[in-house]
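A single protein chain has been omitted from the complex, and every remaining protein chain is retained in its original position.
The first chain written gets the first letter, and so on, giving A, B and C; residue counts start at 1 in each chain.
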Amino acid sequence: MNAHAPADALVLNCTLKPSPATSSTDRLAGLVAAALADRGFASETVRVVDHAVLPGVERDMGEGDAWPGILRAVLAARIVVFATPTWVGQHSSVAQRVIERLDAELSQTDDAGRPSLFDRVAIPVVVGNEDGAHHIIGVLAQTLGDVGFTIPAQSSVYWNGEAMHTTDFVELDAVPEAVASAVTTAASNAAHLADLLRRAPYPNPQAS
Amino acid sequence: MNAHAPADALVLNCTLKPSPATSSTDRLAGLVAAALADRGFASETVRVVDHAVLPGVERDMGEGDAWPGILRAVLAARIVVFATPTWVGQHSSVAQRVIERLDAELSQTDDAGRPSLFDRVAIPVVVGNEDGAHHIIGVLAQTLGDVGFTIPAQSSVYWNGEAMHTTDFVELDAVPEAVASAVTTAASNAAHLADLLRRAPYPNPQAS
Amino acid sequence: MNAHAPADALVLNCTLKPSPATSSTDRLAGLVAAALADRGFASETVRVVDHAVLPGVERDMGEGDAWPGILRAVLAARIVVFATPTWVGQHSSVAQRVIERLDAELSQTDDAGRPSLFDRVAIPVVVGNEDGAHHIIGVLAQTLGDVGFTIPAQSSVYWNGEAMHTTDFVELDAVPEAVASAVTTAASNAAHLADLLRRAPYPNPQAS
Partner (left out) sequence: MNAHAPADALVLNCTLKPSPATSSTDRLAGLVAAALADRGFASETVRVVDHAVLPGVERDMGEGDAWPGILRAVLAARIVVFATPTWVGQHSSVAQRVIERLDAELSQTDDAGRPSLFDRVAIPVVVGNEDGAHHIIGVLAQTLGDVGFTIPAQSSVYWNGEAMHTTDFVELDAVPEAVASAVTTAASNAAHLADLLRRAPYPNPQAS
């Protein structure tokens, strides 16, 4: 990650596997990033587990905390691709750590008195060898919406295999057509909404 | 409900109690409707349990099915206030019935080949004597997002009492300040987003 | 349903489809019922949508309410197989209706002053053409646990296809081996626990 070169889109890859292990989450999020690039949104990717994001709910948990650098990248982006694997039907501990750290933004406002994350758009991406995606999409839509993101229509992207199967997305020879279609819809809708909110930001609700 | 007089906003009250019983859900949703009216969005309210919405996942389940009339009101609205009580920590069976019926819209497209519910904005409203709101907001954001609604930033509104308390929202003497603030934010953001999407609808993702 | 001939096990099939339509939920729950029969627990099945279970949270919602008859069957059983389809990632409106009606049992006690549903064991069964099962199993474990059921180890049974697939469980030529194994585990553990609790019921917690 280079926090000094902000991109219009940011992929937060919340896999449990440090680099350079292959990651199904990376593969699926990468498809979304490519579709966003086609629509003018260049992406930067942060593989969160490679960084020491400390437990806590403050903006900066002090010495050794890598979160402030990641937060700068979040605040510099217009679209955040929030990508998590599925473990025992749930979003990863790394994803939950990011959500906890974003919680600190609730008490932050910009120059116009608006929450710091307003006008940003989120795309939930969930991958697993099996079941859990709808639930996790709900968790991400709720938590990211709470802290200030807008969730476009049909913007979630997921893949999981049949019940109790063990194949990973990274092992598939080809991307299933239904996944490719969902990626296109999510990228198209997120790009549209991010453009609208860039040109016409939310007013300060408490001042309107 | 008068499906022939479309309003810009529609409140779907998913209480279990038929009219004319008092309803905490109605009280909280009414606050949102009033805040939307202040921003130019007149509301119509449908108390779903008063109508015979049949089980199933088709647009019209046949004789005696009241859903087609309610669906017309949904399609005529720009903002849908989706309001549900909390029972055993979950959204009501009436709310789930509505979600199941909206599922049929996944296979419907408009003249531009877009999903029938695109450009509509949803406000999740959840009330309970106790705990469950965040979970239900996630369920509503996921299900309504799946069928085509857009979820604005910080657009959910909820109230619940302390753990294992039994006071209902309708019994409160005054609306808590935090609730009033959340109502203002939700209405302001939903009105802003609905206006943006009216003037600049989502393009057909599969054609872009 | 014959409420006068109590069985040791009760299947609550919460499909949205009235009889005699084929039901994937019925097929999967039937496998569990057969495995319970092998362990001495005869089953009765109630297809809830065939009965007029009225909205509300009282034991008896009055004229035309079919719930009191179903409740008698629940109270007569030692094992309840709670089976629901997956719609938009959630348990069905019929399943939620049952949960709402069971909520009334929270204020009911038996002769020993214990909650009316104590010593009963629940098996969550979830089926869908796609994703949602783990979430729904969590919802069922929480809600059924709240009202008094015990949830055995590894007692949930589910099937869903790959992401965004449309095949139903009832269309599969053969039962997948992983499903058959889960059915065996759930039935074995539920039968063991139901026997233990029949011989040694929970004491009244508030009196111990």
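FYI, contacts are C-beta pairs under 8 Å (C-beta built on N, C-alpha and C of every residue); 3 or more make two chains touch, one makes a residue touch a chain.
Predicted model only: the values in this text are computed from it and were never measured.
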Over the full complex, note down every shown chain the hidden chain is touching.
A, B, C
Among A:V46, A:V139, A:V157 or A:V179, which one is in touch with the chain left out?
A:V139
Taking the entire complex into account, which one of C:P85, C:P115, C:G128 or C:G161 touches the absent chain?
C:P115
Under the stated touch rule, tell me which residues of subunit C contact the chain that is not displayed.
39, 115, 117-119, 134-135, 137-139, 141-143, 145-146, 148-156, 181, 184-185, 187-189, 192-193, 196-197, 200, 202-203, 205-206, 208
Subunit B residues touching the omitted chain (full complex)
88-90, 131-135, 137-138, 158-165, 176, 178-179, 182
Tell me which stretches of subunit A touch the chain missing from the display.
16-18, 49, 55-57, 87-94, 96-97, 99-100, 102-103, 139, 142-143, 146-147
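Here is the rule we go by: only the chains that are shown with their structure count from here on.
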Between subunit A and subunit B, two touching copies, which fits better, same or different residues at the interface, with half of the numbers shared as the threshold?
same
Intercentroid distance (Cα basis), subunit C paired with subunit B, Å:
29
For subunit A, jot down the residues that touch at least 2 other chains.
134-135, 137-138
